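The complex appears here without one of its protein chains, the remainder shown in place.
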Amino acid sequence: MLLVASADVTAPEKIVLSSAQHDLIVFSIVAAGFALLTHFLYNWASMGEVSSRYRPAVLASLCIAGVATVSYLLVFLKVDGGYDYSGGGYVPNPEALSSITSRYMDWAVTVPLLMAELLAVCTLVGRKLAGTRAVAMAAAFAMIVTGYLGDQVFREGESTFWLWLWWGISMACFVLIYVVLVPAVVTSVRSLPQDAGRGLGQAATVLLSVFFVYPIVYLIPIFFDGGWWTTTIHVSLSAADVIAKVGFGMLIHKVAKLRTAADVTAGEETHPEPVWVNSVHHSDGVQPVQRPLEELPRPRGDVH
Amino acid sequence: MLLVASADVTAPEKIVLSSAQHDLIVFSIVAAGFALLTHFLYNWASMGEVSSRYRPAVLASLCIAGVATVSYLLVFLKVDGGYDYSGGGYVPNPEALSSITSRYMDWAVTVPLLMAELLAVCTLVGRKLAGTRAVAMAAAFAMIVTGYLGDQVFREGESTFWLWLWWGISMACFVLIYVVLVPAVVTSVRSLPQDAGRGLGQAATVLLSVFFVYPIVYLIPIFFDGGWWTTTIHVSLSAADVIAKVGFGMLIHKVAKLRTAADVTAGEETHPEPVWVNSVHHSDGVQPVQRPLEELPRPRGDVH
Amino acid sequence: MLLVASADVTAPEKIVLSSAQHDLIVFSIVAAGFALLTHFLYNWASMGEVSSRYRPAVLASLCIAGVATVSYLLVFLKVDGGYDYSGGGYVPNPEALSSITSRYMDWAVTVPLLMAELLAVCTLVGRKLAGTRAVAMAAAFAMIVTGYLGDQVFREGESTFWLWLWWGISMACFVLIYVVLVPAVVTSVRSLPQDAGRGLGQAATVLLSVFFVYPIVYLIPIFFDGGWWTTTIHVSLSAADVIAKVGFGMLIHKVAKLRTAADVTAGEETHPEPVWVNSVHHSDGVQPVQRPLEELPRPRGDVH
Amino acid sequence: MLLVASADVTAPEKIVLSSAQHDLIVFSIVAAGFALLTHFLYNWASMGEVSSRYRPAVLASLCIAGVATVSYLLVFLKVDGGYDYSGGGYVPNPEALSSITSRYMDWAVTVPLLMAELLAVCTLVGRKLAGTRAVAMAAAFAMIVTGYLGDQVFREGESTFWLWLWWGISMACFVLIYVVLVPAVVTSVRSLPQDAGRGLGQAATVLLSVFFVYPIVYLIPIFFDGGWWTTTIHVSLSAADVIAKVGFGMLIHKVAKLRTAADVTAGEETHPEPVWVNSVHHSDGVQPVQRPLEELPRPRGDVH
Partner (left out) sequence: MLLVASADVTAPEKIVLSSAQHDLIVFSIVAAGFALLTHFLYNWASMGEVSSRYRPAVLASLCIAGVATVSYLLVFLKVDGGYDYSGGGYVPNPEALSSITSRYMDWAVTVPLLMAELLAVCTLVGRKLAGTRAVAMAAAFAMIVTGYLGDQVFREGESTFWLWLWWGISMACFVLIYVVLVPAVVTSVRSLPQDAGRGLGQAATVLLSVFFVYPIVYLIPIFFDGGWWTTTIHVSLSAADVIAKVGFGMLIHKVAKLRTAADVTAGEETHPEPVWVNSVHHSDGVQPVQRPLEELPRPRGDVH
């Protein structure tokens, strides 16, 4: 076999796959990619449903979905081209070497954005919001980069020592994220109207629960190897990505709509169209005021 | 021949095709892909014709068309690269192995969305809507995944036993979908205005009829094999996809427009432009109210 | 030569081309593809110039241009990869086999849409419109599929008998289209305002004239073969496609704008911006009425 | 060398390039492609800054930029794949044969559109505008096609006789363009407000000056050959394209904005947002009138 293990751990990308394992991996990657494409189109086309105040949440979701869709295309191409069919099985070639770890580039951008998405519908404002967001995004970025160093860079992810060391460092960032986010969410849930608060609680629960999948999957190669474990890694990561991006994103989108409707109903906000959730009417469209005619300063003058 | 059958059923992807068979398959795939691209562009560009209440239907249709268009590109590439021209015929190579089953990744995302599309113009609201939609989407997803397990994963879809077993499990989900959807549709048709109700009835009939094509096509390899059967599978699935996505989608779009017009005419909804169907006027454009000047709270204050 | 004729007609895709012939073919395909891309961008970006009543015409034009652009990319790739440069000439390989007939997949979708585009600015309304459109679109689809069967599927388009037989069947659909469209257009031209009527007449004349190119080109291989005839086929089809899609589409777009302006001026329609054609003002922008404040039903109530 | 000259002129695509020459060519193509992509994005995103009257200018610019961007991608691919690195130099293969002349397909579409772009902000109206535009566009198209015949088709562009003959014919169209455009521009500059007139004059001067680059570059192979001349051709054409499309387009865009502002200020036009050029205010936003309530005909009636 061309791709030999270089240390005490066998990288899961170097395992020969059976046809069934290969087909499950491809299914999970392509279906997850389609789900992310769907989320991208959804966010793009429904952006106007949320008022400008909560738009950062939808913008984050849009960017997350866009990057992840492209990333899954890349992962698909690496898997599609990285295995050669031979006698009913699939043998990895050098292209397969990054078929799992090429997800980290996606995460380096999207996990920080998930932080921004969540905080955009919380009740923090101004500098408090900017500061909390900066810490959470920096921790998320560091968590992914250190994870990549362990999983791919140091001894090609085949040394137990380095895998554990970087796992530990990455987990420190992981803990920091929870320390920062949980209080912000709890405070917000309490002060928001009931339906928006419940939605926010659900969204945060989904995100902060599914995040545990990643450090566990990271450790799999230390303890296990074989085709089914490689399959488990791919399927778990694909499912977790869909839940953390699409599922979470849909819940946040609903919270953003409910908060928009609450602001409009309270007379604090204008919004060009009615807000409906599940065919239930939450607010009417309200147009901004028209500029008063007497205020017109007409500073017209062609100075160039 | 490189690709030998591994069990008691010959996978239709392993059959050598005549030139005529190959050309019909390519025609059906590319023409269906173009029809889906058309549907995608149509939904995208006409999204504003439907009020925000029924927008989920158009968003679902847009996502379905987008995913299916990309999926057909993938199927086309697998067929185009999966057969080698040789002496007037087309001999499959390993790339052809997933030329049929790569449709399942598309369905895993789009069939659940079809459920959401249909329910978005029914009369269910609130939790009732959310619950019904969740059940229908979950059943649809399970139906596709179990179908994939039988058709591709277990013994590469070449074992009569596993094909039947998974077909049965998948059909249980199939039945559940009908159990959930039919009452919702019947109730809606009765309570909607005549033209919208008739349109909804037509749409549901089209969808729930064409769905029968898929389990029948699934069973073909158990009973038949040969180039014309492979051709039949490709052509049937392409035609069924176009009917279930484009045909159904156009009917739902019409229902969404008619319901928008009815809401506007009843004074319950604002909508920025007139609604016309087949050059018949259904409602005028109505703008939202303008924000009252005295209500302005002006909470301006730069707190960061 | 690898690609031998299998019957009494030599398929034009199997002819060795001189450098000049090859360059003219590539020029006609790429330039036509660019013209179609232009038409796609034009329709997309100017969609708002037409009121919702005539939007189906622009939507059809947009979809036609989108599909045809992708189709020309495919034709270009087949021609670019389908000929090997050898000693100053270009020798076809198996990829060239569908370099001409891969246009049929495009037509199967776009020719029916051309019917819809034309009828959307005629004066037919309601069921009369829906019925006429259904017949014309079905006939157009049948015309293309039967043409494909003769040109490509039956004996690979190399049998005089099958070529003539399918040509005859296809021509029956061709005649049916004229029987359905001509009365609809004549009636419309008479009842429309002068400028819109003249535009519609021009558009229909362009479309129904250029349609004659296709059955004539179809018959060329029966009577002639050689590099210049292959070139003639490619150049004629490219030119005809541009005229039937771009030229026709621009004329229909103008009719749709003129009819929009007429509706607005007559006080029957609102439209958010003025309509100008060739720098001549045809109507002012008119906003919809604002929702009366007393009508507000406020059915707000969070039932989920 | 594989690619031998077939006549008395050596096609510049057949010359072996040094590394420095190759790198300059690639730089000029990719940088020009990026500039055109930028122009495409700019036009797309700023389309709303111009009123519907002058929108044809922006639409033309958008289409020009879109087609040219795709064309430069094609030219890049032909150059990138058309030369094989060998011992520090780059040796052309058959793909390089159209690395220069594949620009003509772009020009066949974009040069006629440049005519439309210029005339859309001149003061011609109605039939006068339509007629002038038709002549200029037809002459531009003929100019490009005849140029292509000489440069590529007749004896592969390697015969002095044919090169000169087609150059002459093409130049006749070139002259015709100037005969048609110059009076239209001069008249417009005189009758427009000062700033718009000056802008139009600059735009026309840029376009009609840079056009002289093309016939001169066309003649280079008759007199010179060698790697630096091939480099000169590529760099000159890339620079000329950027000036004629991006530079000219930006100037026209400014004229269109100034004319929009003038129309709004004169009370002749509505436009939804203020017009600013270089941070100087030129006009306020003005909304269209609202539809009078008494005029409502309500022709609602579901006739299908």
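Which chain is which? They are A, B, C and D, in the order written, and residues in each are numbered from 1.
We take it that contacts are C-beta pairs under 8 Å (C-beta built on N, C-alpha and C of every residue); 3 or more make two chains touch, one makes a residue touch a chain.
Only a predicted model underlies this, so the values are computations on that prediction, with no experimental measurement involved.
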Hidden-chain contact residue, picked from the options A:Gly126, A:Gly168 or A:Pro183: A:Gly126
Touching residue (missing chain; options D:Ser46, D:Ser191 or D:Ser209): D:Ser46
Touch with the omitted chain, as defined above, among D:Val16, D:Ala130, D:Met171 or D:Val186: D:Ala130
Residues in chain A touching the chain absent from view: 6, 44, 47, 51-53, 55, 58-59, 62-63, 66-67, 70-71, 74, 94, 97-98, 101-102, 104-106, 108-110, 113, 120, 124-127, 129-130, 148, 152-154, 156, 269-270, 272, 287-291, 293, 295-297, 299, 303-304
Residues belonging to chain D that touch the chain removed from view: 19-20, 23-24, 26-27, 30-31, 34-35, 37-38, 41-42, 45-46, 49, 85, 88, 125-127, 129-130, 267-268, 270, 272-276, 278-281, 284-290
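The working rule: only the chains that are shown with their structure count from here on.
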Gap in Å, rounded to a whole number, between the CA centres of chain C and chain B: 26
Averaged-CA centre spacing for the pair chain D and chain A, given as whole angstrom: 42
Shared interface positions of chain C, touching two or more other chains: 125-127, 129-130, 270, 272, 287-290, 296, 299, 303-304
